[in-house]
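Coming up: subunit A.
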Amino acid sequence: MTTAPAKMTNNADAPLLAARDLRVTYSRRGGGTCVAVDGVTFEIARGETLGLVGESGCGKTSLGRALLGLIPVAGGNVTFDGQPIEQLRSTVLRKFRRRAQLIFQDAAASLNPRMRVGAIVADPLRVHGMARGKAARERVEATLAQVGLDVALINRYPHELSGGERQRVDIARALVLDPEFLVCDEPVSAVDACTRVALLDLLRSLQRAHQRSYLFITHDLAAASRMCDRVAVMQAGRIVELGATDRVLSNPQHPCTRQLRSAVPTF
Partner candidate 1 sequence: MNPPSLSATLPVDISRVDIDATLRRRLRAEPTALNPILMFTEIDAEFEYLLWDRPIVLDASLNWQLNPAVTERYTLAPDRMSAVLVLKDGLRWHDGAPFTAEDVAFSWARIMDDRVICRKARTGPDQLASCTADDARTVRFTFRRDLPTNRWNVDFPILPKHLYEPVMRDDPTLSASEAAVALNRAPVGNGPYRFVEWVDGQRIVLERWDDYPGETPAFRRIVFQVTPDNHAALLALETDQIDETPLTPQQFARETDGERFAAHAVKGKSSGWTTYYIGWNVREGHVYTSEEPVRQAMGFALNVPLIIERVFFGLFEPATGLFHDESSVGPTGVATTPFDLKLAAEQLDRAGWLRDPEDGWRYKEVATADGSTKRVRAGFTLNLVQGSQTSPKIADIYQQDLRKIGVELRTQVLEWSVFNERNYRGDFDAYVGAWTQGPEPDDVWNLLHSSAIADGRNYPGYANADVDETLEAGRATFDETMRRACYVRIANRVREDAPYTFVASAPNLWAFERGLHGVTFSPRGPALFFPGVRSWWRARE
Partner candidate 2 sequence: MNAGDVDMLPPRGRKRSALLLLPVLLLALVALGAPLLAWDQPIVCRHDGRLYFPALVVAGQNVPVIGGFLRRDVPFRYPDFVARSDLDATAFALWPLIRFNPDEYTDEALSPPSRAHWLGTDDRGRDVAARMLHGSTVSLRVGIFAMLLAGALGIAVGAVAGYFGGWNDGVLSRVIEATICFPALFLILAVLAWVGRGVGAVVVVIALTQWTLVARLVRAEFLRMRGADFVTAARSYGASPLWIALRHMLPGALAPATVTLVFGVADAILIEAGLSWLDFGVPAPAASWGGMLRSAYEQMRSAPHLVWPPCVAIFVSVLACHLAGVWLRGRIDPLAK
């Protein structure tokens, strides 16, 4: 690997990512605003997986994208490795983009239908000028192998793949830059139960091997319990409960958590 996470670390004890009083708003057409994320504060340590659960439309996705600086933040701040991300400019921002990645819910939409798998996975490398030609191809193949994909798929178009394969391509694209932090936005909700288990296992093994930090967004408590060290429960843009996974899921304090829990079938 070309970049060792340890090199970039300023302080091994400090949290990798911290959000303080984060607010995200959308302006409505015809005036007025709609608050998607309303004053959220939390931290994610190195190597930790934080689960973010909540029902649809509670602001999970907005929060995840705000953390990565993909949508404008209305208030509060996010610091990544001690640096506030909204102040990042050009070259520093590009470095941050390399270290934090996003895995999508709907891989069918997140993969460009007109690019082949190889090009999709190699694109981040090309953007960052990290590898070209043969080196890039080798790295792409390695990454594909890492996510459990047949290297022969490299010349396929996304629409020629199954749902699970697509999801793995999506993960491969996120991993190819060897990031320290991943926002997994409901990465398994669009695939069948069987594939889901396999994918979750893959994500977990990838995290352990490289000591990555995850923000694992899901509305599926079973998946959360399988993946997460800590869990945050979100409702209407606020975090209503935050704690160790076992504690929150076995002994929910907030009514919303209880409600979520009762709706989930157990494995």
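For anyone wondering why these and not others, all candidates are chains of the complex that A comes from, given by their letters.
Some notes on this structure:
Keep this in mind: a contact is a pair of C-beta atoms (placed from the backbone, for glycine too) under 8 Å apart; a residue touches a chain by one contact, two chains touch by 3 or more; residues count from 1.
Every value quoted in this text rests on a predicted model; they were computed, and no experiment measured them.
Only one entry among 1 or 2 touches subunit A in this complex, and that entry is 2.
In the complex of the two chains, the subunit A residues touching candidate 2 come out as 65, 68, 70, 93-94, 97-98, 100-102, 104, 106, 109-115, 123-124, 127-128, 157, 159, 170, 173-174, 177.
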